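Removed from the display is one protein chain of the complex; every other protein chain stays in position.
By letter and in written order, the chains are A, B and C; residue numbering begins at 1 in each of them.
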Amino acid sequence: MTRPKPKATTGVPTGRNNPSEISRDHLADLYGRLLTIRRAEERLQKLFADGEVPGFIHLSIGQEAVSVGVMDALRDADTIASTHRGHGHAIAKGMALEGFFAELLARDEGVCRGRGGSMHVADMKIGMLGANGIVGAGLSIALGSALAHKTRGTNDIAVAFFGDGAQAEGLLHECLNIAALWKLPLLFVCENNGWGEFLPTTKHLAFQLGDLAAAYRVPHTRVDGNDVVAVQAAAHRIVEAMREGAGPMALECVTTRVRGHFEGDAQKYRDPDELAALAALDPVRRVADQLAALGLGAAALEAIDAGVAQKVEAAVAHARTGTDPSFEAACADVYAEGGRA
Amino acid sequence: MTRPKPKATTGVPTGRNNPSEISRDHLADLYGRLLTIRRAEERLQKLFADGEVPGFIHLSIGQEAVSVGVMDALRDADTIASTHRGHGHAIAKGMALEGFFAELLARDEGVCRGRGGSMHVADMKIGMLGANGIVGAGLSIALGSALAHKTRGTNDIAVAFFGDGAQAEGLLHECLNIAALWKLPLLFVCENNGWGEFLPTTKHLAFQLGDLAAAYRVPHTRVDGNDVVAVQAAAHRIVEAMREGAGPMALECVTTRVRGHFEGDAQKYRDPDELAALAALDPVRRVADQLAALGLGAAALEAIDAGVAQKVEAAVAHARTGTDPSFEAACADVYAEGGRA
Amino acid sequence: MAELRYQKAIGRALEDAMTADPTVILFGEDVAEAGGSFGATKGLREKFGAARVFDTPISEAALAGAAVGAAVSGLKPVLEIMFMDFTTLVMDALVNQAAKARFMFGGRCAVPLVLRTPHGGGLGAGPQHSQCLEAWFAHVPGLKVVCPSDPVSAYGLLRAAIDDPNPVIFVENKSLYASKIDAPDELPAFEVGKARIARPGADVTIVTYGGALRTALAAADALAGEGVEAEIVDLLSLQPWDEATVLASLSRTHRLVVMHEAVEAFGVGAEIAARMADIGFDELDGPIVRVGAPFMPIPFSKPLERAYMPSVENLVAAVRRTLA
Partner (left out) sequence: MAELRYQKAIGRALEDAMTADPTVILFGEDVAEAGGSFGATKGLREKFGAARVFDTPISEAALAGAAVGAAVSGLKPVLEIMFMDFTTLVMDALVNQAAKARFMFGGRCAVPLVLRTPHGGGLGAGPQHSQCLEAWFAHVPGLKVVCPSDPVSAYGLLRAAIDDPNPVIFVENKSLYASKIDAPDELPAFEVGKARIARPGADVTIVTYGGALRTALAAADALAGEGVEAEIVDLLSLQPWDEATVLASLSRTHRLVVMHEAVEAFGVGAEIAARMADIGFDELDGPIVRVGAPFMPIPFSKPLERAYMPSVENLVAAVRRTLA
């Protein structure tokens, strides 16, 4: 009987967050995309507080670099399955802000015609297979999508996003095993923000993803998920290998949940010091600083921000003038028609 | 990105099958118990062929050393949750042959009054929480039983038996994680017979249990499951540690499925050489040979066998004279009565 | 007399049950430190300690199976599943294990577990956080299902459920959590399987349960304005359900409407209606009309959700139809 030695926790790889790895234009582009998610969610925060968004919403503020970094390596035909915290994934995959805000405001012009809301934003045309209200469910949906890519003989890949808390669900194991067994083009992206609702994930989990993935020989990479350069670099390397048939891979992004589990969660259960430290880890600010260091002036940065803010405001305005969805149309959409799909 | 190196498959530890580790009396006792399961199942085989056993049955012939070896380390208050292939577990845990055969013959005198049959033999009084028709389900039942042991402050342990094929179920992951997280007295016993129904488990699994268990820091031991001395030695060591609070452990027993998935399965899909080699691996014959080498004469061995055969025949005779269960009594047992359990 | 909130009634029932019986344990996602998604379990961790009240990983299937294993090993587990929509993940443990263990093991064990779970719409929580799936469980021999309609019945039925030696699904309608009632200090006992007449009336019987009771009471008020006196039967228990009370009411009124928040088709109301169309046939002077949600997922948008939810108007129209 051998008691396995606890492996040293893989530290967050450093040296990847070297902005010189990518061009300044690329970085500026990433910045714009990070900022789009950030400003969109900040706007949502306000709309929610003002009672314009029904239901409840889980913001990804502080986690934007995961969405932007991973999606930087994807193309439209690649598919992603997302989580309850899926705004960033949707926008980064290419969801238009108009349809996004219209959905959050429950308008007929929304991507889901106001029937899904925050937890179900989806757009099959851009390979966004849906945010999901069921923790872990996206794993198996992405598994099936990867199976479809492989069966159809494309070199598209599927990506399953999941939180660190979701790792306690049995589906993770089933999907890792099947993906490894069948060598499916499935990328497991864990957004490890340290929390599952109101409990640190140290109280959810007795394992590290890296150790688990190793059991199935699924290559695992752990990066600083608040460093978009590191995330995109890892994503590009991984996705390239996967397009060449490397089989499933795992990318763990260590990141920060800034706004609590859902809007309205004051996070009283968290250490105030930990909360205070979040600002220094901000993935958006970090890129702004990098761009400044690369010589992009304050005016240029502000112009990017202003452009984003304007697009966000336009989308909100558009959503607000939208119409209420029709109940009859909703009823008619429970089933697809026709004997041939 | 580091691609983990495939670990060499842990070979079956040898050197454990040294019968001198245990007394001759102990070995003879184990032999009697092995033989009891073997003869009982051989008898069942015939009863089944003769149409006396309804439904379908999964025999554990070739796997008896796992049941006998593990149960050698348990006491009545310890609990086990079993599988569809649970006859050996039940008998080894102490189920009387009378109630066992009466159940298989669907008699009111059966341990489940003829309502459960082969896949549901159970007896709470001896801590046998049930064979189970749902692959993997026993894992979580044992988890709960371990939780009960811990909550009640005993040092009893719970054992989950599961097949190698069952390892693809998500419950394995959930239970390993929770047991490790909560340090529950739960022993995971994998009966690795190389097959899940009609497919070798190499086509089911992309991992080895040892590697998986390591991820949760659950100590894992792999033994020759056809060597009862090795199994009982490992079980005693493990159970002793667990009674002292060591938390969950895993014991993988490499074994052989001799009679096919269920009775009637001709195993045409298996390599004839592999099938032919099974006899040499027989866990019962092996102990007989060891006892002979230790000086137990043929007559003594035969006496053990005769004693077992007689008990089996008596149990069958008893079962045959049993009565059909009452439908009214069955109806009345869907719910327990009383506001206080 | 003191004001009692539904959510507090749940907490008090748990507290009293745990005080009375040291084998009762409580677990689920965020029930301990956070006190539950709807605040019902606040303070219990502090009172009973981490060995009896604890948070869990997000592993619903294993937790439900563990509840079964704990129940056959001497404990009385109370498991919370955060939304009834997530019971999709625990069906095996409930249906193949908990419900059948006693029967299939020859009547030689009991499975005293309670699964608490909230159902119902109205919060804009969307299609995967609002479903009413109680009809599934009512179809499973071996399970019991209860659904209280106010704080007093919530307390009484939760005590009864925990005392029950069988697996009980305890369904909490989300819209009720904040509801209050004036309640005696000594709360009355309730029995699983017994309905009550929530409002007497001679002209039509309305059978309902859970959050829909309030809709039914409002409809009865509206109908009274038209001179129609509706008798309302609050089922409280769905499996077993109180056939005798429903039949007795029908025998007085000769008209029957069944109403619930769950989808109408293949819902709990179908069983009530079907049964009365058999044993109550001779009493019926008009069609049995059901009111439930339409056959569609629960939409996110507030106007859509409002249109989706069975309403006072729907119920009044149904009553008028059977009286016509």
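The rule is short, and it goes like this: a residue touches a chain if its C-beta (ideal position, glycine included) is under 8 Å from a C-beta of that chain, and two chains touch if they have at least 3 such contacts.
Keep in mind that this is a model prediction, so the values were computed, not measured.
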Check the whole complex and report which displayed chains the hidden chain contacts.
-> A, B, C
Residue touching the undisplayed chain, where the options are A:28, A:57 or A:175 = A:175
Out of A:41, A:123, A:252 or A:265, point to the residue that touches the absent chain in the complete complex.
-> A:123
Only one of C:24, C:125 or C:273 touches the unshown chain, namely C:273
Residues from subunit A at the interface with the omitted partner, ascending = 79, 81, 110-116, 120, 122-125, 129-130, 132-134, 137, 139-149, 151-152, 158, 170-171, 174-175, 177-178, 181, 329-330, 332-341
Residues on subunit B facing the left-out chain by the touch rule are 54-56, 106-107, 112, 114-117, 119-120, 132-136, 165-166, 168-170, 196-199, 203-205, 269, 324-325, 327, 330-331, 334
Absent chain, residues of subunit C that touch it = 85-86, 88-89, 91-92, 95-96, 99-100, 103-104, 126-128, 131, 133, 135-136, 138-139, 141-142, 239, 263, 265-279, 281-282, 284, 286-290, 295-297, 299-300
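Note that only the chains that are shown with their structure count from here on.
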Which pair wins on C-beta contacts, A-C or B-C?
-> B-C
Dist(centroid_CA(subunit A), centroid_CA(subunit B)) in Å evaluates to 45
Distance from subunit C to subunit A - Cα centre to Cα centre, in angstrom | 37
Contacts with two or more other chains, residues of subunit A listed in rising order = 168-170, 203-205
Of all residues in subunit C, which are in touch with two or more distinct other chains?
-> 57, 59, 61-62
